[in-house]
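With one protein chain withheld, the remaining protein chains of the complex are depicted in position.
Letters are used for the chains, namely A and B, taken in the order the chains are written, and counting of residues starts over at 1 for each.
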Amino acid sequence: MTAPTRTEIRSAPHIKGPRSVEQIMANVVYSLLPICAFFVYQYGISAAASILVVTAACLLAERAFVRTGTQAGSLSDFSATITGLLLALTLPPGFPLWMGAVAGISAIALGKALFGGIGFNVFNPALVGRAFVQAAFPAAIATYTPSFLPGRFTQFIPSSLAWPLMAPADTAAWLKAMQFDALASATPLAKWKFEGTLTAAGDLLTSLAGHMAVGPSPVLILTCGAYLALRRFMDWRIPAAVLGSAGLTAWLIFALGGTKYPDPFFMLFSGGLILGAVYMATDMATSPVTPRGMWVYGGLIGVLTVVIRYYSGLPEGVMYAILIGNAATPLIERITQPTPFGKGASIRTRKSASYTLHPDYISREEASAKTPKKRFFKNKPKKS
Amino acid sequence: MSDLAQARTFDEFMEGIWRQNPVFVMVLGMCPTLAVTVSAVNALSMGLATMFVLVCSCGLVSLMRRIVPKEVRIATYIVIIATFVTVVDYVIQAVSLAVYDALGAFIQLIVVNCIILGRAEAHASKHPPVTAMVNALGMSIGFVIGLFALGAVREVLGAGTLFGFSLFGANFQPWVVMVLPPGGFIVLGAWLLLFSALKRRKEARLAAQGGGHGA
Partner (left out) sequence: MNAPAHPPQPQATPATSLLKTLGLVSTVCGLIIVGAYQGTYDAAAANRRLALERTVFKVIPAAKSMAEWQATPQGIRPAGGEAVAGAVKFYVAYDAAGVLAGIAAEGAAKGYADTVRILYGYSPACQCITGFGLVASKETPGIGDKIVTDKAFLANFEALDVKLNAELSALANEVKAVKHGTKANPWQIDAIAGATVTSRAVGKAINDSAQQLLPKLLPEMEKLQKKES
């Protein structure tokens, strides 16, 4: 006896259930897994250990801060996992594991917990963590190793296993023993900046050719990003704006400046621009919500990236460009408010705050108003 | 001195060290606190220089408190403070040029350290010399402790040494960020977090005991 299948027919509007944070975050994690797998395929067990340690450090830090009770969110929302995975992908594969742990902890502490937890952070936590270690260990973070080394699945890159607080082993000597010259371990961007040699854009696109010191393949990242965009877990406008403006700026400088500058394809596919555009700039809490704002925000990041790469002492500029874009987000949202339906340009009024204020905060000045309390300890007894 | 007076003097002394610590509670004098605490030695010398200026100028301000008219009091205090800062500047040059170079312009900037003018105006001008100097001494010891707390952490992480002695051996990896300006802000923030957590825990304990007073 089978129950007859019932087809319900209803009239519009068809409202889908709201998406939960967990659902979005979990999907981002799934889409990151192939990229992590590729990273491990490129660099072997050092990369695997780095991903594990950084993510574990993020999760532990998140747990510690959530337990104090001052934080929004919980471990199960996957946001700390994303931070850890992204952070590990931006670090060199042979980055000492203890420094990776420092990066993970500072990402959560300085990037997220400081502002009140998930959804309150101003800056992308993974990039805050990376900026901290960039400032703390500038030498280690610039030490890359070539990909697809023989024996990478059985042998750690020696710098990975540095004792906590101790300086990493010299990878140059290790590479020399493996018959690689010092140039092999420079990233394509560093090679261009300091040596003036370009890497072919096609090789950069797949990351598969030879022993290059590059991150996961841009093609793979774009594919995984496209999955997220198609399922609407991510807005396609931001990566499009970042890549478009970076490509356009690079092309303009290339067309006007001539041979001194690399071609725009090299700019687009080298370094962390694709990963940054697809996964970092699109972080929901730190990017604008207005469609026009997304274009402005992405455009700003793209231009800044190229400008920093060309005109500063650093070969890579994606991190600082996105952090500056994050800082500009509230401003961008404010000037790109959409006009509500029915309010034409002629009767547009002055815009006020772009977000609704918590009623408790509005009346905080009044003596009788109750201030929303932050509780530092969970079981703090009430004052008599 | 009676027991009561002694207890009061002791309170004056302890106030600056703990309850009104200029760095961790009042968050005053941030300019030298953040700028010169790259190493423990720098932090201590800055603290001692400030201590000398604070104690001397509070003593002199207190001595002159009855003859200085209200209208020119700020001018008087500033002249007195600037005098002792100049003295300290000369003395440091004579004692150690290395310390003088490390502290740089921040010795002269003690003039505008708000702890000193604040103490002169709020305390020394209303109390007899001994009380004023005891209070100033406590306050400056609190300042020294604050600076040292920052300087020690920044030196240990930023150079792997404490007072120039290597703690971790030659292979230590320095955290460059700690000797750069952002390190000052990060370490200060961490200390403030710790103190505020301690304070809250103490308040919670007091409240749990049912008294609720003395918080």
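Just so we're on the same page, a contact is a pair of C-beta atoms (placed from the backbone, for glycine too) under 8 Å apart; a residue touches a chain by one contact, two chains touch by 3 or more.
Quick caveat: nothing in here was measured; it's all calculated off a predicted structure.
> Touching the hidden chain in the complete assembly: which of B:21, B:50, B:76 or B:131 does that?
B:76
> For the chain left off this view, which of A:138, A:164 or A:338 is in contact with it?
A:138
> Residue by residue, what part of chain A touches the chain that was omitted?
On the chain A side, contact with the omitted chain comes from 137-139, 142, 182, 194-195, 313.
> Footprint of the hidden chain on chain B, which residues?
Residues in contact with the chain left out: 60, 64-72, 75-76, 79-80, 82-84, 86-87, 90-91, 93-98, 125-126, 158, 174, 176, 179-180.
As a convention for this text, only the chains that are shown with their structure count from here on.
> Between chain A and chain B, tell me the centre distance in angstrom, where each centre is the average of that chain's C-alpha atoms.
Computed from C-alpha means, the inter-chain centre distance equals 41 Å.
> Which residues of chain A touch chain B once you look at their complex with the stated criterion?
Chain A reaches chain B through residues 96, 99, 110, 132, 135-138, 140, 162-163, 165-168, 376-377, 380-384.
> Quick check: in the complex, which residue numbers of chain B touch chain A?
For this pair, the touching residues of chain B are 160, 168-169, 171-173, 175-178, 180, 182, 186, 197, 200-201, 204, 207-208, 210, 212.
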